[in-house]
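A single protein chain has been omitted from the complex, and every remaining protein chain is retained in its original position.
After this line comes chain A, so read on.
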Amino acid sequence: MIKSNFFKSVLILSVFSFFTSCSNDDDNASGTANLETKTFSNLYAPQTGGMGAPVGGEFTKFSFSQNAIVTNDSWDIAFRGTTIIVNGGTAIGITDEPTRTGNGAVSIVSNTLDAVTTIPNASTFNQDGASTYAIPTGSGNGWYNYDGATNIVTPIAGKVFVVKTHDGKYAKMEIISYYKDAPANPEATSLTRYFTFKYVYQPNGTNF
């Protein structure tokens, strides 16, 4: 849907974000400022099938420490369509699933990325397992809402994944778009399955 008062909203929201940006800067002055918030744009996670047919295809694997897509076993999380898996636990049982070699896990926290400063309790971390996703799939369950009327996938604001990496480090991340170049208002024709996410990688500690 195209919005008629779009520009007005842009203006209002820009003003608003100016203020929130300021306050974020203040928050960051608390000792972990050496950690960098990175944005990884347009991680392409295609899938085959769909449209009622069985889904398949290679997962796109990502490593936080390398800030890059990887093809070896050093991955922490991997993407295919709206499905996200972690490098830890056992096979879920879906087609073309990569072998898990690490000890990764994820804890899902409702908060802003900046406000997550500590590692959540160990009991809140989940791994993939037979017929179980560490990051639940489906609209409203995990990281996104799907609008059946507009066919738009929207990452839920304030869903932060604290990821235990394959080698036991931590990263916190928030997915901010599922569309190429993260348009503010994606349309049904926007190119899809392009993840943009913000994250902070903590190579040696348990605070962000």
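As a working rule, a contact is a pair of C-beta atoms (placed from the backbone, for glycine too) under 8 Å apart; a residue touches a chain by one contact, two chains touch by 3 or more; residues count from 1.
Throughout what follows, contacts and distances are computed from a predicted model.
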| item | value |
| --- | --- |
| Listed names "Aspartate carbamoyltransferase", "Outer membrane receptor for ferrienterochelin and colicins", "Tripartite tricarboxylate transporter permease" or "SigE family RNA polymerase sigma factor", matching UniProt entry of the absent chain | "Outer membrane receptor for ferrienterochelin and colicins" |
| Sole contact to the chain not displayed, among A:63, A:83 or A:202 | A:83 |
| Per the touch definition above, residue among A:42, A:103 or A:154 touching the missing chain | A:154 |
| Full-complex contact with the absent chain, from A:90, A:110, A:124 or A:207 | A:110 |
| Identified contact with the non-displayed chain, of A:65, A:117 or A:137 | A:137 |
| Touching residues (missing chain, whole complex) on chain A | 1-6, 9-10, 12-14, 16-17, 20-21, 24, 47, 49-55, 81-83, 92-95, 110-113, 115, 131-132, 137-141, 145, 147, 149-151, 154-158, 174, 176-177, 182, 184-185, 196, 198 |
